[in-house]
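Here the structure is laid out as structure tokens; the discussion comes afterwards.
Yeah, one chain of the complex is gone here, protein chain that is, but the others are all in their spots.
Residue numbering begins at 1 within each chain, and the chains themselves are lettered A and B in the order written.
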Amino acid sequence: MVVSAFDIILCLTLVWLAWHVLTSQDLFKAVVLFISFGLLMALSWVRLQAPDVALAEAAIGSGLTGALFLSALRRMTSHRRGERRLDCDEVREDEGQ
Amino acid sequence: MSVSPTFVYGLTGLFLFVVGLGGLISCPQLLRKILAVNIMVSGVFLFLVTIGYGHGVIIDPVPHAMVLTGIVVSVSGTAVALALACRVHETFNMSDLLKRRTRSNDR
Partner (left out) sequence: MRCVKMKGSEASGKRRHISLLSLLSLVMLAGLSAALAWAFLTPGPDPLGLAHRVDAALAESGVESRVTAVLLNYRAYDTLLECFVLFLGVAIVWSLQPSRPVRQEPRVDPVLSSLVRLLVPLMVLVGGYLLWAGSSQAGGAFQAGAILGAAGVLLILTSSRLLSTMPKGLLAWGICLGLFFFLAVAVGAVALGGNFLEYRRSSATMIIIALEVVAAFSIGLSLAVFFGGSRPEEPSERTAAGRPPHGEGEEP
């Protein structure tokens, strides 16, 4: 395989996506960018002639990991609105001083 | 001079590793740290498979098998880390902690 423009664009997009996953303000946006990062990784596995890894990455690396992140994000944000436990108020007082 | 795919993808793997490490160090949110670790892991996998690719003539299947195992292990690690992060959020309410800390810095 000779390196084509496609490969170079793919690699640049991967690095760009990784950067934006880590710097975007919104966590939800970061998770969605991470899922697309996983899909592009699957594409690069295909380019490197590793179809087994590509299948696993598309299903696990982006699909299931993304679902895990989204459900965790939902649990964290729904808790923020909900009730608080007593012990964490004490910790917050300590930390605030 | 022609650029080999090993060069391009290997360097990408390295950069992904470094970017992920930077995010792991500098981002305050736990979820973002876990995302950063996942990006680091992707970089390592990309590097491994690139080494197995060689010159594209004979492709080494051993790195592929290692990466397949690694993907499943990394999703297990992510699940454990996310469960821990959720627990930390429920117990300490991290968002408030961060707000408090920055406010006390303002004073």
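By definition in this document, a residue touches a chain if its C-beta (ideal position, glycine included) is under 8 Å from a C-beta of that chain, and two chains touch if they have at least 3 such contacts.
Everything quoted here is computed from the prediction, not taken from an experiment.
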List the residues of chain B that touch the chain left out of this view.
7, 10-11, 14-15, 17-18, 21-23, 25-28, 32, 51-52, 54, 58-62, 64-66, 68-69, 71-73, 75-77, 79-80, 83-84, 86-87, 102, 105-107
For chain A, enumerate the residues touching the unshown chain of the complex.
22-23, 51-52, 54-56, 59-60, 63-64, 67-68, 71, 75, 78
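As a working rule, only the chains that are shown with their structure count from here on.
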Distance in whole angstrom between the CA centres of chain A and chain B is 9
Quick one: in the complex, what on chain A touches chain B?
1-3, 7-8, 11, 14-15, 18-19, 21-22, 27, 30-31, 34, 37-38, 41, 44-45, 47-50, 52-53, 56-57, 60-61, 64-65, 68-69, 72-73, 75-76, 79-80, 84-85, 87-88, 91-92, 95-97
Across the complex, what residues on chain B touch chain A?
2-5, 7-9, 11-12, 15-16, 19-20, 22-23, 27, 29, 31-32, 34-36, 38-39, 42, 45-46, 49-50, 52-53, 56, 59, 64, 67-68, 71-72, 74-75, 78-79, 82-83, 85-86, 89-93, 95-97, 100-101, 103-104
